[in-house]
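What you see is the complex with one protein chain gone and the rest in place.
After this line comes chain A, so read on.
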Amino acid sequence: MDAKAEKGKVSNHHIPNDLTLSILSKLSLKSLKRFGCCCKSWGFLFESPHFMSMYRNNVISNNHTSCYDEPSVIILHHFPPLPITDEFMFSVFLFSGERHENKVKLYWPPLFLETDYIQMLSSDSINGNILVQRQRMMIFWNPSTNEFKVIPPSPVESGRSFRDPMIRFHGFGYDHVRDDYKVIRRVHFYELISSDLDPLNVSWEDVSWGDVSIPPLWEIYSLKRNSWRKLDVDMPECYHENTGFHVYTDGMCHWRGESVGPEECLVSFDLINEAFIITPMPSDIDEIRAFISSTNDEFDFKMDRHLVLLNGSIALISYYIETTFFHISILGELGVQKSWTKLFIIGPLPYVYTPIGVGKKGDIFLRQEDNELVWYNLNTNVIEKLGITGMNDCCRTGIYRENLLLLE
């Protein structure tokens, strides 16, 4: 080994420059930024269009997980209400193939009807399982085996509180250390008012003060224990359950949280040690928040955000309404605001209304203004139709990797 090293110096072997750049283009944002300190030309790599084009290509196509099967994409879409019955229809489709050309319709587990209002809470599958919800019932569902498990209500739900709490899903993930699936949610109780008690035939005097005002809480469900327990943390919460607000990767649940002031932050909750990290949103984006109120029909916003997982990296898609451009920034390191790095600028895409998720290899799924669902290939910059339509915020896509193991 020593002899070799010596010989190396003698023969002055160096990796040729184009090969060096090719190697550098495969590094993470953090490593690449660090090696920018090696010499000036490397410091300017982020400004080199040729290099960045190579880099972007690797971001999309690098295989982080050694998966031998081609992951499919799952879409929960919502047909427009049928004119006569005024019912909704929720369906799930599995798209597979390089260009998402194979479409398979999945059937809900026997508990659900297609006319139910069903929400898909997680975008990507975790070991082949998806979390879906109908009204207040959450279930783990494995579409391949059609196995499902109903999550029981928590003590907080079934306890004596005289009114229904407001529950918001925050995360679904897998703790590999304990081999356990977890679900996190936030529970709010409105102030008790006398009209709540009337239908229950309870008088105001019989209610203790503790029942009138209950502080909000965090709850975490463990599949192994099949029970909920209170989480003793104080972290920013998310007020939406739609797509674009939560992602899961590597044992951590992430969501867009409301922090102090109008600005959002990324909350990253570690399922293993139950600690969280806050990362402020990128500061270079003009913050004009989009808020679509469920009670309002009208809305007015200039920029919308979408939290996604782009080939394993946490990314933010920012959509500028007026210019119809999409900017995609990747997070370099949790907790570091300046590590958000803008990598992709795509557009103009005038007919596109909103992203609905990301598939394998950086394929971005979008909903057009005419409700047509399409996908955008970041490599070829081509948009293609999927052949189905969807409505409102009920469309959601993610990566589905089949797993035939039992959920136990």
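By definition in this document, a residue touches a chain if its C-beta (ideal position, glycine included) is under 8 Å from a C-beta of that chain, and two chains touch if they have at least 3 such contacts; residues count from 1.
By our rule, contacts and distances are computed from a predicted model.
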Note = Looking only at "Proteasome subunit beta", "Integrator complex subunit 13-like isoform X1", "SKP1 component dimerisation domain-containing protein" or "ER membrane protein complex subunit 1", the name UniProt gives the absent chain is "SKP1 component dimerisation domain-containing protein"
Note = By the document's definition of touch, the residue of A:S339, A:T389 or A:N403 touching the omitted chain is A:S339
Request  = Go through chain A and note every residue touching the omitted chain.
outcome  = 3-5, 7-8, 10-16, 19-20, 22-24, 26-28, 30-31, 33-40, 42-43, 66, 68, 332-333, 336, 338-339
